[in-house]
Every structure is written in structure tokens, then in C-alpha cells.
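With one protein chain held back, the other chains of the complex are shown just where they sit.
Letters A and B name the chains as they come in the text, with residue numbers starting at 1 for each one.
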Amino acid sequence: MTTEAGEILRVSDLRTYFPVRSHGLIPHVVGQVKAVDGVSFTVGSAETLGLVGESGSGKTTVARSVLMLVRPTGGEIVIDGQEITHLSSKALMPMRRKAQMIFQDPYNALNPRHTVGGIIGAPYRIQGIQPPGGVRTAVQALMERVGLNPEHYNRYPNEFSGGQRQRIGIARAIALRPKLIVCDEPVSALDVSIQAQIINLLRDLQHEFGLSYLFVAHDLAVVRQISHRVAVMYLGHLMEMAPRNTIYAAPLHPYTHSLLSAVPIPDPVLQKGRSRIMLEGDLPSPINPPSGCVFRTRCFQAQERCSVEVPPLVELEPGHYVACHFPVATLPAGVGIARDVLETEPGVSASGLQPAGGQVSSAQLDSLPADDRPDSTPLRPQERVRRSR
Amino acid sequence: MLTLIETAAPTTFWLATGAFILWITAGISLGIFAALNHGHWPDRLVMGISLVGYSLPSFFIGLVLIFFVILQFGWLPFPSYISPFDNPFQFLQTMILPWIVLAVLNTAFYMRLTRNQVLETFNEDYVRTARAKGLPERTVVVKHALRAGLTPIVTAAGMDLAYLLGGAIITESIFSLPGLGALAVSSVLESDLPLIAGITLVTATIVIVANLVVDLLYAVVDPRVRLA
Partner (left out) sequence: MTTSGGPTENPFLEIKDLAVAFPTEDGLVRAVEGVSLSIERGRTLAIVGESGSGKSVTAQAIMGLIDRKSAKMTGEIWLDGQELVGMPADELQALRGGKVAMIFQDPMSSLHPFYRVGSQITEAINAHRKMGAKAARAIALDMLRRVGIPAADRRIDDYPHQLSGGMRQRVMIAMALINAPELLIADEPTTALDVTVQAQILELIASLQGEFGITVIMITHDLGIVADVADEVAVMYGGRIVEVAPTGVLYAQPEMPYTLGLLSSIPRMDRELSERLEPIPGNPPSPISLPPGCVFQPRCTYSDRVAAGACLNVRPELLETSAGHLVRCHLPAEERRQISRDVLNVLAGGS
């Protein structure tokens, strides 16, 4: 129930399940969606933990559970030394001063009938705090800090662009000087030229106020830009967690490799010389997840053991946690975006695009020169047609 | 008590059904017509009519119609209810005015509802896809836009019919039709508790059954709500 020094958030074995109800004549619970199933991590003081995953990975549910916007089914959440999962809504009020949230959609997250001043000042009123100099002065200072014109205090959200609305959301979140801000896809609804403005703003605020971020996003390049450490989720489970440079340059989990190889790089020479690890099929149903490792149905490393035994998240190197029975240390050159890609001659090891015919197969690693295959961890792509629905 | 309800129910049934057919036909077709001419004068005209219809209370329309059509010009005899099986012609003569009175408000409402629903679906991505496939405009409108746009109207229509089946108090009173609404009024005036309870029970049952029917019907129209 305690946090170590410098730790702002500790999440232990977090589980958040949603009941699945049948909508027949007599509604009844027919199953559970295990949106988050046993996730543990910490966020340090003034640190950003990036939480990445695709839709259905449970990353957004983690974000909401951490702030008790959805009630977790089990596990512990400790914010700044206080366990909060057992608190009533009322008892959570003081906690909300310490932890705030920034939402994805700046169009729907702001009440269109409230003025900007009202929105940013709401935390003061709700918490009954009188900032020095009054709410209006404090709010206008916040507006100035996030790059809004303080004279727009009485305007309504629809008079602002997407980027400016996200600044409003950020000003509201930092109003109470929280220690932790949970950012749920804060830039994914914004245009690229605006994204950079918001990312820089978040970074500056972190330096200025010593904020900790739990930064939930699907864009791996954005997460790399802002995070100190990165955690990768898949189907409710943590797959891998490591310091930023480790996860992007030397990932160990096959899923992380697949994700990184799938992101197209904005450099035609490099990009056209890369090949991807293709994930077969679709995400399995979270109502009926695969036995053993949840990723095994789409994994190029999967073996017998993976369907039987759930791989625990273990620390393979200092600070580098991996949940996999058969971690992959190095991929053949040309696959993924590990740093060595930059050093190899572009195009040399390219296996090129998938053959025509539309059948997207698993990793086409067969076609790579044998020399490029790592010795220690053989890659054996397997023909698989398993596909959970 | 049962006998009373049994004799009153058919009157209400015919009244509600006739009005229902009238308002659905008029409301939906005028609504579609307005949507197809969105922003032009037919649209504004239809919306204007809708506003007027919406604003007129039914007892006012009823009294005006009785005054002119029956009393002043004598186009129709004074209503006196008779079963359609006994004398279809007299039945129609009696019911036409009540039907109109009862349908006016709902027609106005359905014109508006239909127009907005259809306009909304015109902006749907799947309507654009239908055009991108090279389908004729008529197919795009009827099969893709209208089918989706009219579906929510099923729900509203079913419920509105159900409420009417429980008795249209004002219309029945104005035209002295011996229906459930009129029966309810007289039972209240005479403090006939068992009868009040009986009518309430019948009305409630109709609404619940209608709810169920509407839900099932919706599942037929929209595959997304079908049971897995």
C-alpha cells in the first residue's frame, strides 16, 4: 500500500472486466470482456510512461481505471501513496486534485454551453479552492501558459480550432497542479502540424511543473517522442515494458517487433527497402481469449508451450520486462526499424512486398537470406490457419 | 364492466387504425418530398404546413370541421357510429372527420421526423458508397437512404398507434364516438372505480404488447439488433 520514493502511480495486477449481457427477453450476463487482465506498472515522478496498443488492447480502459472513471474488478491503484480502488466517489475527490485527464476528442470533451473560462476554472469551483488573485486571474494565467489568448476567456469552445480546444483541455487539467496527468490519445484527432505543437506543450509543462504522464496512444512515433518508458499492451495484457530507447531499438517481444515493423517510415528510400512482419488475421475476441499467451494465435514464434502456459512478465534485462516464452533478440536486417536498419545499405536485404494473390501470410522471413537470421533465437514462421473469432 | 370495454374497443380500434394509415401515408410521403427538395420552396411549404398542423389543438380542428362540413354545408351527416360490417358507407361517413382530426397532429410530427431522418441519411457514408458504385439515383435514394432513414420511424409509429388504441379522449368526445376514450371519461365522471381500473389495464396491456411488437419488428428491419 505504499509507493517507493519518486513513484507517483503504482498499478498492481489491475483487472477491469465488463459484463456481456444478452439482449433477449430476459437480459442476463452471458460472459465477460476482460478488457484489462492483470496489468502492473509504475510511473515515476516527472516521468512519462507511454502505453501503446491497438484497438481492443485495453489501453484506454487502463487509463480510465487509473482515475477510477471505470471501477476496476480487481487489483490495486496507488496514487502518490494512497490506494484508491476502495474509495467511494466522495472520498476520491481529494485524489482528483493529484490526478487529471486529457481526452482524445477535443470536440466532444468540452461542454459547448460553457465558456472557456468556465471550463478551465471548473476544477477550482468543484474542489472549493480559491486560487490567489481569484479564479479569473488564475484561469487567464493558465490560458496564457498553454498558448491561448487570455482575452478569449468568455468565448465558447466552438469558436476554437481543434488544436486550441486541446489546449483548453490541457489548461483545465493542469489547473490544480496535479502530479499525474493521464493523457488518452491527446493528439490523435489533430492534424500533423498541430500535433507537434501539443506534444511540445506537454513536454514543456512536464519540465515546468514536474508532471508525470501516463500517455496512452496508438501512434508509436508520437509515443517515442514524449515517453521515457514505454509499455506495450495486447488484448488486456502487458506484452513488454522498457525504457524508450530499448523498446524501439532492441525490443524482445514478437508483438513489439510486429508493431514497429508495420509503421511506415516517412522516407521512401528506407521504407521501400523494408519488409514487414505481417500479423495474420484479426484480434481474438476478448470474451473468449486464447489460452496461454493471448498473442500466440498471430505470433510467428508460437509453439506448443505458448498455448498451455501464460508467459509471466519478467525482467530480462534491468528495467526491461517481457511476457514471452520465446523472446526475439534480433530480427533479420531490413525487418522492423531497429537502429541497424539505418546502417545497412537500403534495399540489400529487402524481401520486398508480399507476393500477389491477396493472401496475406505470416512473416515472410523465409525469404530472407539465411545469413541474416539470428543464431540464438531461430525464427520459424509457421503455417497457421487458426483464427479465433 | 368487460362488456362495456368490449363494446367500446372496436370503435377505438377503427378510429386509431384509420387515423394511423392516414397520418403514416401523408406524413412519410410529404416528409420524403420535403427532404428530396431540401432547401427549396416545396421543402419550406411542407415545413410550414407541418408547423400549422402542429400548433392547432385537435378540439379546435374538430369543432371547426363539425361547424363547416356538417352544420354549415351539410356535406356529411352528423356522426353516429356504426360498425363497418353493418354499413360500410355510413361507417366511412362517420369516421372520416375523426380520422382527419386525429391524424393532423401526427402527420405534422411525422413530416418533420421523416424529413430530418432522410436528410440525415443522405449524409451517411454508405449513401456515398452507393453512389460510388454507380447505382442509379433512384436506387440510391430508395434502397439505401430511405430504408435506413425510415427505420427509426417504425418505433415511433408503433408506440403512437398503441397510445391511440388506449382511447382518443378528445376526438371521441367531440364526435360522440362510443370508444374507450369516451368510456374512460364517463367512468371518471361517475367515479366507477372498477371500470377505470379495467380501462387502465387494457390500455397498459396494449402499450406493452406494442412495445414488444415494435422491438421485434425493429430486429427484422435492422440486422444489427438481431439476437446473436
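Points worth noting:
Rule of thumb we're sticking to: a contact is a pair of C-beta atoms (placed from the backbone, for glycine too) under 8 Å apart; a residue touches a chain by one contact, two chains touch by 3 or more.
Because the structure is a prediction, the values reported are computed rather than measured.
Contact with the chain not shown here comes from a single listed residue; of A:Gly118, A:Pro243 or A:Gly281, that residue is A:Gly281.
The chain omitted from view is touched by exactly one of B:Ile5, B:Ile49, B:Ile70 or B:Val221, namely B:Val221. Screening A:Leu92, A:Ala250, A:Ile265 or A:Leu316 for touch with the missing chain picks out A:Ile265. Mapped onto chain B, the interface with the missing chain covers residues 124-126, 128-137, 139, 144, 147-148, 151, 221-224. Against the chain not displayed here, chain A makes contact via residues 54-55, 161, 163-164, 191-197, 199-200, 203, 218, 220-222, 224-225, 248, 258-272, 276, 278-279, 281-283, 337, 341-342, 353-360, 385, 387.
Basically, only the chains that are shown with their structure count from here on.
Centroids of chain A and chain B (each the mean of its C-alpha atoms) stand 52 Å apart.
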